[in-house]
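Everything below concerns the one structure shown next.
Then we have subunit A:
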Amino acid sequence: MPTLSVRNLQTHFFGSAGISKAVDGVSFDVERGEILGLVGESGSGKSITGFSIIGLVDPPGRIVGGDILFQDSSIVGLPQNTMRALRGRKIAMIFQDPMMTLNPVLSIETQMVETVRAHEKVSKAEARRRAVETLGLVGIPAPEERLAAYPHQFSGGMRQRVAIAIALLHRPDLIIADEPTTALDVTIQSQILSQVQSLSRQMGMSLIWISHDLGVVAGLADKIAVMYAGRIVESGPTDEVLDRPVHPYTIGLMRSVPANLRRGEPLQPIPGMSPSPLNRPVGCPFRLRCFAATEICASEPPESRSDAHSWRCFHPQPPASQP
Partner candidate 1 sequence: MIVFLIRRLLQSAAVLLAMSVLVFAGVYAIGNPIDLLISPEATQAERAQAMHMLGLDLPLPLQYWQFLVNAFHGNLGTSFVFNQPAISLILERLPATLELSLLALIVSLVVGIPLGLIAGLKSGTAVDETIMTGSILGFSLPNFWQGMMLIMLFSVWLGWLPSAGRGETGQILGITTSLATLDGLRHLILPATNLALFQISLVIRLTRSGVRETLPLDFIKFARAKGLTERRIVFVHVLKNILIPIITVVGVEFGSIMAFAVVTETIFSWPGIGKLLIDSIMNLDRPVVVAYLLLIVTMFILINLAVDILYSLLDPRIRLGDA
Partner candidate 2 sequence: MGASRFKLPSPDGFLGRSARGILSSRKATIAALVCVLLLLAATFGPLLAQQNPYDLSAINLFDARLPPMSPNSNGGIYLLGTDAQGRDMLSAMIYGLRTSLMVGLFAGLVALALGTALGLVAGYYGGWIDALMMRLVDLMLGFPAILVALMLLALLGQGVSKVILALVLVQWAQFARAVRGSALAERNKEYIEAAGSLGLSDVRIIFGHLLPNCLPPIIVIGTLQVASAIAAEATLSFLGIGLPVTEPSLGLLIANGYQSLLSGEYWMSVYPGLLLLITVFSINLVGDRLREVLNPRLAER
């Protein structure tokens, strides 16, 4: 049984300007101990997917369709209290900007101890011990002393490690990481990446790593799902998708990332802009920017697969045609 199974999830926002279809039919599975990289540009709905899973979609948004199965039971529409018991204990989330994630006027100790005691009846001393232990796990030196500190006294990378430590306190089965390294230096980024990878292997945790950066995800994830305009357009094992991308959008993404090119090769950004979620074109949402689009693309592209590699496209690009 996969730890998480998302089936045709739809999360819409109801505003005065209309209905914004942020997540428009997303499906994927994450097995135990597996790392999924959810990749897409801003506005693709990847963060909202994460929030939908943990049940923190803010009004005026809500899940309007589909299902989310966590360890085989549905967690959509659960009463708040039940959901709250899951959060932080079985499903944890790490956010993007660690400065804003931690409450500036409370000490690290307070913020960690309260997380422990929110789910377990342990003494403050015991909770504190757990906090120290977890801080050590994520590589924070002298954790005993650091507990008394306040968020602003840490560097960006340290703060994010603290956030990760908080997520790990109850050894959750699933961690959703929403662009956790985007706000950090590249060197810190790679440190944290490798740490998270080894921790998740160690503990058998499933991890969904949300990012706009293919490069980050490439070295980390077991499988990749590429999101565009609220849908997953291509997914599969990391090597498969990165070496033999099939969907024109994925191909475009690969071509526009400098790391993928050799010296002297021109960058090829994808022309145009992603459609507003208020106003998605009918049929394939990418067709207005796609180099391979034809009239048939005005209708809903079917999902096709070959082994674990799947895509939604009328004109998947065979590997031979790629440089």
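For anyone wondering why these and not others, all candidates are chains of the complex that A comes from, given by their letters.
A few points about this structure:
Quick note on the criterion: a contact is a pair of C-beta atoms (placed from the backbone, for glycine too) under 8 Å apart; a residue touches a chain by one contact, two chains touch by 3 or more; residues count from 1.
This structure is a prediction, so every number in the text was calculated from the model and none was measured.
One candidate among 1 or 2 touches subunit A in this complex; it is 1, while the rest do not. Subunit A makes touch with candidate 1 in their complex at residues 54, 56, 58, 84-89, 92-93, 95, 97, 100-107, 110, 114-115, 118-119, 149-150, 152-154, 163, 166.
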